[in-house]
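The structure's right below; bear with me while I get my questions together.
Only one protein chain is missing; all other protein chains are in place.
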Amino acid sequence: MIEIKNLHANIEGKEILKGLTLNVKAGEVHAIMGPNGAGKSTLASILAGREEYEITAGEITFDGADLLELSTEERAREGLFLAFQYPVEIPGVSNVNFLRTALNEIREAKGQDPISAKEFMALVREKSKIVELDSKLASRSVNEGFSGGEKKRNEIFQMAMLNPKLAVLDETDSGLDIDALRIVAKGVNSLKSPKNASIVITHYQRLLDHIVPDFVHVLYDGRIVKTGGKELALELEDKGYDWIKEELQVS
Amino acid sequence: MAQYTENELAKDLEDQDYKFGFVTDVETETIRQGLDEGIIRLISTKKEEPEWLLKYRLTAFAAWQKMTEPEWAHVRYKKPDFQKITYFAAPKQSKKYESWDDVDPEMKETMAKLGISLEEQKKLTGVAVDFVMDSVSVATSFKSKLKELGIIFCSFSEAVQDYPELVQEHMGTIVPHTDNFYAALNAAVFTDGSFCYIPKGVRCPMELSTYFRINAEGTGQFERTLVVADEGAYVSYLEGCTAPQRDENQLHAAVVELKALKDAEIKYSTVQNWYPGDKNGVGGIFNFVTKRGLCETNAKISWTQVETGSAVTWKYPSCILKGDHSVGEFYSVAVTNNYQQADTGTKMIHLGKNTKSTIISKGISAGNSQNSYRGLVQIHKKAHKARNFSQCDSLLMTDHCGAHTFPYIECKNPSAQIEHEATTSKIGEDQLFYCKQRGISEEKAISLIVNGYCKEVLNQLPMEFAVEAQKLLAISLEGSVG
Partner (left out) sequence: MEEVLKQNKLHSLSAILTPTNLPFSASFLEQNNTLLEQLDLPTRKDENWKYTNLNGLKKLSLDKGASNEVLENTSISSQAHKIVIKNGVVIDSNQAIEGVRTKWSDKNLPEVMGSGALDALNVLHCSAAIEIEFSQDGTTKEVELVFENTINTHSFPRIFITCKKGSKGTVILNYQGSSENASFSNVSSFVEVEENANLSIHKIHKNGLNAFDLQREYVSQGSNSTFTINTFCLSGKMTRNDLYIKVKGNNCETFMNGAYTLKGKSHCDNHTTVDHEVAHCYSKELYKGVVDDFATNVFNGKVFVRKDAQKINAFQSNANILLSETGTVNSKPELEIYADDVKCSHGSTTGQLDDEAVFYLRSRGLSEKAAKELLVKAFLGEVLEEIDHEEVRSYVDGQIELHFTA
């Protein structure tokens, strides 16, 4: 589904990604872990097409197409979804209006008719149930005044509404209480299908109890330095990152 | 507003140009260009006015001749040549219309193009509309229904003929003919406008609405609006404006006077969409308007305006809070694009005790435009416990435009509380990125964010107007990102 090869990227002249390679196939769940500042959010931002980053080398193909050639909204319309680490507030724009606009833009790009108000509302009802999002939140302004946990849940709600091919979740679990964590995981799992894939960026193994990853990667200093199965997450939780750093120094 | 989505908006966006820029081919009767006593007498005669009104005009004209055009506003333009303007242009027609059916078909078509087909409006919204084209009022619907309640809603000329005492009693009491250069000019040469009177204790059951349109070439539009809400009355009044696309600058110098007597409430909403000139700043309306309201005890006046048109706007809808416990409100969205210039804001004059005012102003500048908020909050000595809250935000879309804030705060009472806040910033990059990540195009994302940013003001408008205003915002900002 997505193939990242030897990706190098700078911001303000500073190299953040230093040859990152990652391959995600349909139906898979990949977890990316790594210390603060390793470049996890940078990777997510580049996938979504944030323009501040300069790609100095490497390539990314998404469903066979050159992802880097596409604009942010084109990537979204192709089915790439980013759940933001820090979702932004948009005052005065209701969640519902926002999502309807997004959904219709995506449909239009695919040559489909706009969704009818009735269908749309039905969809909102169905999806907000999955993430147990209070219907009041759906009619409030996008993320405005939402608590940290509500923002994260709203990201998953939007993901459910837009039904992407590839979802990138950037620390969607941080700031969530136990229940919210379960709900978010439920949302992600309910979208899981042989046609979809997700990349889950997290610091905590506890999320991976709920969303079981096929692969766990360690992103350190701009590179994937270790890849393993679910057990790697447990090991990291237990031992921290120092042993990996040491391993790297040895080799 | 919820049922209106961005998709409908897209259709409107297809045609980027000024969509009201057509000329209606109705025969107009005009008088010679220029301004002198003779012209004023001629206008007065043509309108079969009483002697006192002619006198009023002539006094105003004399005062005007001694005045100089104000220059303090943050706008630059070539001053109009007052001798090159035609001060009277009326669609030639037999007489006043008795019913909608009598209206000239061309005229009806104009109205339809403006999106204000009266028939439709009658059915759908129950809005009573007065249509002023080139200074003369051509149709007022719903008159009889209003009459039953004792509400007078008619053209200014009709009011002069039919209710001279009412007009004479109130006209010029809030905006005296000596008020300013353009108010004086208006008092001398005004040709028509709207008049509205709501009797004691009556709640006007429908929105009253006037549409102004400048059609004929080389004319100025000088209309007067006078709204009087008697004790305990309520009225919501809407005003919309358009003009055809022309290379010349046409002058619009209107005067609006509102009087809210004890316990009365007037809500006055404007969607101003005069022709703004083309991309290079050629043509467009000079919109120099004096709007002011007076509140007696416990009365309330609320101004809401969405300003997207005109080449130059100079406009400060104000409230004189004379009565104790009276309330003034000003909600404004002003959008400027290309070479438009707007200097707009309000004055809240607190005279009475416990008076309260709220100012919410949202400025959006794009292209090479200049957009200024200018406001005065004045608390007089006796205005005990007066309160004011002002919030003035400016949004910048390009690096060629300007956004300016000039608030004047004057306080002479120690129990008053005044709070003013202003911010100026660029449209949020993070917000744009967020929208785009969800698949929304940049253009649409901007319209979404800007509409959200103006929500507080748009919410003040009646539903149909709000939808119209949203569309206008999007159209005005087309291709504005720098």
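Read from first to last, the chains carry the letters A and B; within each, the first residue is number 1.
Operating definition for what follows: a contact is a pair of C-beta atoms (placed from the backbone, for glycine too) under 8 Å apart; a residue touches a chain by one contact, two chains touch by 3 or more.
Keep in mind the model is a prediction, meaning the values are calculated, not measured.
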| item | value |
| --- | --- |
| Interface partners of the hidden chain - shown chains only, full complex considered | B |
| Residue touching the undisplayed chain, where the options are B:34, B:50, B:164 or B:402 | B:402 |
| Chain not shown, touching residues in chain B | 72, 381, 394, 396-426, 482 |
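Just so it is clear, only the chains that are shown with their structure count from here on.
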| item | value |
| --- | --- |
| Centre-to-centre distance between chain B and chain A (centres being mean Cα positions), rounded to whole Å | 48 |
| Complex contacts: residues of chain A adjacent to chain B | 48-50, 71-73, 75-77, 81-82, 84, 87-94, 96-106, 109, 114, 117, 141-142, 158, 162 |
| Sites on chain B touched by chain A in the complex | 2-3, 5-7, 428, 430-431, 433-442, 444, 448-449, 451-456 |
